[in-house]
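Of the protein chains in this complex, all but one are displayed in their positions.
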Amino acid sequence: MKRICSRVLTALLFLWITAASLLAAQVDSEELFRQANELQGGGDLAAAVQVLGRVPSPSAGGDEEDFVRSRMQIARIKFSMGEFDQAEGAAQEVLRLFPANSEALNFVASVKTEKKPRYVTFLDDCRRFLPHLFKGAGMTLLLMVCIMAISPLGGLLIALGRISHFPPLSACCWFIIWLFRGTPLLLQLFFIYYGLPSLGITLRPFTAAIIGLGLNYSAYLGEIIRGAILSIDHGQMEAAKALGMTYGQAMRRIIIPQTYKRLMPPVANEFIALIKDTALVSTIAMVELMRAADQMFNTYFNVTALILAAVIYLAFTTLFTFIFEKIEYRAGIYEHR
Amino acid sequence: MKRICSRVLTALLFLWITAASLLAAQVDSEELFRQANELQGGGDLAAAVQVLGRVPSPSAGGDEEDFVRSRMQIARIKFSMGEFDQAEGAAQEVLRLFPANSEALNFVASVKTEKKPRYVTFLDDCRRFLPHLFKGAGMTLLLMVCIMAISPLGGLLIALGRISHFPPLSACCWFIIWLFRGTPLLLQLFFIYYGLPSLGITLRPFTAAIIGLGLNYSAYLGEIIRGAILSIDHGQMEAAKALGMTYGQAMRRIIIPQTYKRLMPPVANEFIALIKDTALVSTIAMVELMRAADQMFNTYFNVTALILAAVIYLAFTTLFTFIFEKIEYRAGIYEHR
Amino acid sequence: MSTASAPLLRLEQITKQFKGVTAVDGVSLDVHPGEKLVIIGPSGSGKSTLLRTINFLEVIDEGRIWFEGRETGYVRRHGKPHLERQNVICPVRAEIGMVFQHFHLFPHLTVLGNVMEGPLTVQKKGKDEARETALAMLAKVGLSEKKDVYPATLSGGQKQRVAIARALAMRPKLMLFDEPTSALDPELVGEVFDTIHGLADEGMTMVIVTHHMGFARELADRVIFMEGGRFVVESTPAEFFSERLGNERIRSFLNRLI
Amino acid sequence: MSTASAPLLRLEQITKQFKGVTAVDGVSLDVHPGEKLVIIGPSGSGKSTLLRTINFLEVIDEGRIWFEGRETGYVRRHGKPHLERQNVICPVRAEIGMVFQHFHLFPHLTVLGNVMEGPLTVQKKGKDEARETALAMLAKVGLSEKKDVYPATLSGGQKQRVAIARALAMRPKLMLFDEPTSALDPELVGEVFDTIHGLADEGMTMVIVTHHMGFARELADRVIFMEGGRFVVESTPAEFFSERLGNERIRSFLNRLI
Partner (left out) sequence: ADGSFKRVKSAGKLVIGLDDSFPPMGFRKEDGTLNGFDIDAAEELGKRLGIKIEWQPTAWDGVIHSLNAKKFDCIWNGMTITDERAKQVAFTKPYIMDGQVAVVRFDEKRFKDLKGLKSVKVGAQKGSSAIKAVEKLPSKPAELKEYEDNPKALLDLESKRIDVVVIDNVTGRDFIAKRPGKFKILPGFISKEPFGVAFRKEDKELLSTVQKTLDAMVKDGTMKKISKKWFAEDITNPKKW
């Protein structure tokens, strides 16, 4: 009985000591952190750094995690005091121990950035963000080109439907225009992408984007095209009819070709707006320019990404405006005297 | 010694048993959860429910949290099997213990909803969401009315600047138009709200929204107004000049009043677009219709909020279209024969 | 009906109303092949409307129309005329050329394109054939050298001559002119007058609505004075301009035209 | 300079070019108070341009302009005329009435509003006074009963008469007419001609550019024939229309006008 008892006791004692020593070390570091926080909270940064410096390194028998934590906190405090070299030193201490520690690596990168001149930082940011932004811009461009190909056709159909004398067709086109012009594109995309699956139609994001933007822009262009057709002097239709043309022939050969020139300015406007509306497809988890910029901004908390995105958008707009003006000039060549 | 020893032993023994029993109970629950997951993953839902049912209630000495966890899981499984009453029963067991527990409350609400006919659920949703949506719609309306008051003035100034023969002014207005039409409104709002503070200008969200939307729409209307002014027959300006009017008098009394009628359709279009662009101010933390709907959707995970928002947007669009048509008719009354 | 040759065009009791206004009021008319008819009359008397009913640009309310001896253009339901479908109407229109006061050239096509358009699209001729016809017609109106310019660069007289060539390219059996010279500067009237005169000399059947008394005097077989949608006077030019025709209204009308 | 009374308007060596085309080529002209001048000539001869230089709607390249004995409208820098600022130009324009071929009525104002606009805005008269003047002018052109309608509802002749009333309401010292009847249906020319004739009888000084020989024949003190930006013939109407004036060009021009 006694032997058993003493054995148990010895074992317990050993356990106890180990536990106690562990607890002691922990309590010690915790206490240091508490003090440092207190000091830091009270504004005495230098003292806080000193207290944190007392957390022992693992080689001196200290706890690894506590050490990392303390050195990173020192680094942050030094950084906030503008002492970048010391801040980097503290982070480097961590890196000597854990060369792959991402926190410390990020931190060192930040310090390096802070020490560089502004324009170098900016160029670095550009190098960092532009590849990703260009990828997003590529998607923006692809979407634009697709919609620019689809929506004039859709718009023409809607316009012809609207001016047709067959009431059900005309009413149906009116409804499409009313619905798609009357609700935010954001909501439309949402219903097409997230709503249709409950009807058994599951679209890929790109398809959904094309359908949503396509219908929306067809509705807008439909109204514009209708206006342009109605604005063509009625005499043109009469002259075509007097020659013996059918309604369809007159439309195809005489009326619609004359709308091109007056269509260009408002259509160009719509397409310029489209450049920016493509930003909305991020709702359905597509990565285009705006989203890419947003990702960079959220990841790096760096406004440069947004500025670069704005510049790319401006470049797109300017380029397309230029192209559209050229087309408008060509389309109206017959009006020049 | 023996007495001390035996006392220590007794104490230890008691501790041991307590600890062991505690440990046993814990391991037991964990094991049950593990088994249940295994069964559920394999599709044997009934068996999973049975296993989970073995987790003891706190009154039977079980752990509170494990009990809650198991009952909620039972509820979920029963629900998926369509046994709503039993699912609700399981959740109610939790509520007896924690009457304010949000998870169980949500669950019970869901079950109740599931048991009701569809249209009742829809009406309930309406009652739930509409007050908040209306509040958002009020803000949307306020923004719209402000921008509709500001942007025609801004647009007129920009248009007059653009057609002025003083190159710096004209170039400056060109730049404003280029910049604001060339970048997404989203980015503009972002810079105005988050970027300007770094230049020492901190704006309230509403102010920032008005400035951003106002500049944007002034730029757009500027181009439209410029087009309308240039489209007025040059003879009108000549006739006014021949009477002895100055440029300013001719503009104010003769040219600009004649633009009203042709301005209405494109301006109405812009304002209809504005209804939906107000949705973008949610970026800068304003709660308008879109944001309110999104909040409801995010909070209740319920698409009805978005459908209702679409309906409100449609109502707005329809109403404003109607108003604009009336105004257009009045503005062009002099052209009717 | 009473004349020897069969009429190319016959209108019988044509009536056309616009919201209460009776623009054409029960007019009957025969036009024989080779005949040149000039219609004059004050503004609003229904001259244009009558001309337009001939090729169905206006849908009549009452009456019948024969072209080349066949009644055409309308089916009668409950005694009322209803316009036929395009497949009936268009071939008849293709046989009737029309020239408008304001030309209505197709601005997006060159002069040659304008003249080729009918043969190409309506008659489905080949490009080369259409081109040949078009060039011949442009030569006839004296505008061969303008074939590749766009209408916007032409003077009013030139535009109207292109419009005439465009109508002629369809080789019509009947030509309708609705005030072909009233939109022209006084100086430019002559060239268009000469062109139409040339056509008349070639034997083209034509109905001309005009304010230009030259047409009535020098080219008409028959002059009709219209007022209030009716034919008030129908006579030879000689009779019409002689003072013997004791119609007060016509005299004052003629005097007002300077 | 050689006449007894001082000229109301004097043009000296006016030249105006458009990208290489010399529209007006060194023209000098005196207009004396009460004089009625008619300018005729083929299209493109520079008649409109000359008329428009008189009230500075065209900026001249060379020459000088006097109005009421004072040189006006231009300052000379390096020997070249430069248009003065509005505060100098506008008061002169207010003294000169102008009537355009296409009327250019203000479509958004009623007939009365059109006629009141000048007195109200330019002369800063009170509403009542402007209204009175306007009503008097409308009475003069015989359109009192149309005062509250919009121009879109008027016929061409009525529009031109309102345009005349609008110019008269400024009580101008000189009236300029640029083809006041060429945009009118032949039937409607008479009413405008009568109105202008009435004005002439009242002694208004006027310069009329026209294709309508009635003006030259019945109302002119002096007829000027213009061609290629220059005055080719300047004579009395009697001389001008008599065959004695052995100018081949004028004879063919007159013949072409039917």
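Think of it as A, B, C and D in the order they're written, each chain with its own count starting at 1.
One rule holds for everything that comes next: a residue touches a chain if its C-beta (ideal position, glycine included) is under 8 Å from a C-beta of that chain, and two chains touch if they have at least 3 such contacts.
Just so it is clear, the model here is predicted, and its values are computed rather than measured.
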Practice item. With the full complex in mind, choose from B:Val51, B:Val287 or B:Ala331 the residue touching the hidden chain. Key: B:Val287
Study note, to complete from the structure: Contacts from chain B to the absent chain lie at residues 33-34, 37-38, 40-43, 64-65, 68-69, 72, 75-76, 79-80, 87, 94, 98, 100-104, 106-107, 110-111, 114, 128-129, 131-132, 135, 190, 193-194, 197-198, 202, 282-285, 287, 294-302
Check your understanding: Which parts of chain A are in contact with the chain that was left out?
Key -> 37-38, 40-43, 76, 80, 102-103, 106-107, 110, 194, 197-198, 202, 204, 282-285, 287, 291, 294-295, 297-301
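The definition used in the following text is that only the chains that are shown with their structure count from here on.
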**Study point:** Euclidean distance of C-alpha centroids - chain A vs chain D, Å
**Key:** 66
Review point. In their complex, what parts of chain B are in touch with chain A?
Key: 5, 8-9, 12, 178-179, 181-187, 190-191, 194-195, 227, 265-266, 272-273, 276, 279, 290, 303, 306, 309-310, 313-314, 317-318
Revision key, fill the gap. The answer for chain A against chain C in the complex is residues 233, 235-236, 238-247, 249, 253-254, 257-258, 260, 333-337
Review point. Once bound in the complex, which stretches of chain D touch chain C?
Key: 42-43, 182, 185-190, 211-212, 214, 253, 256-258
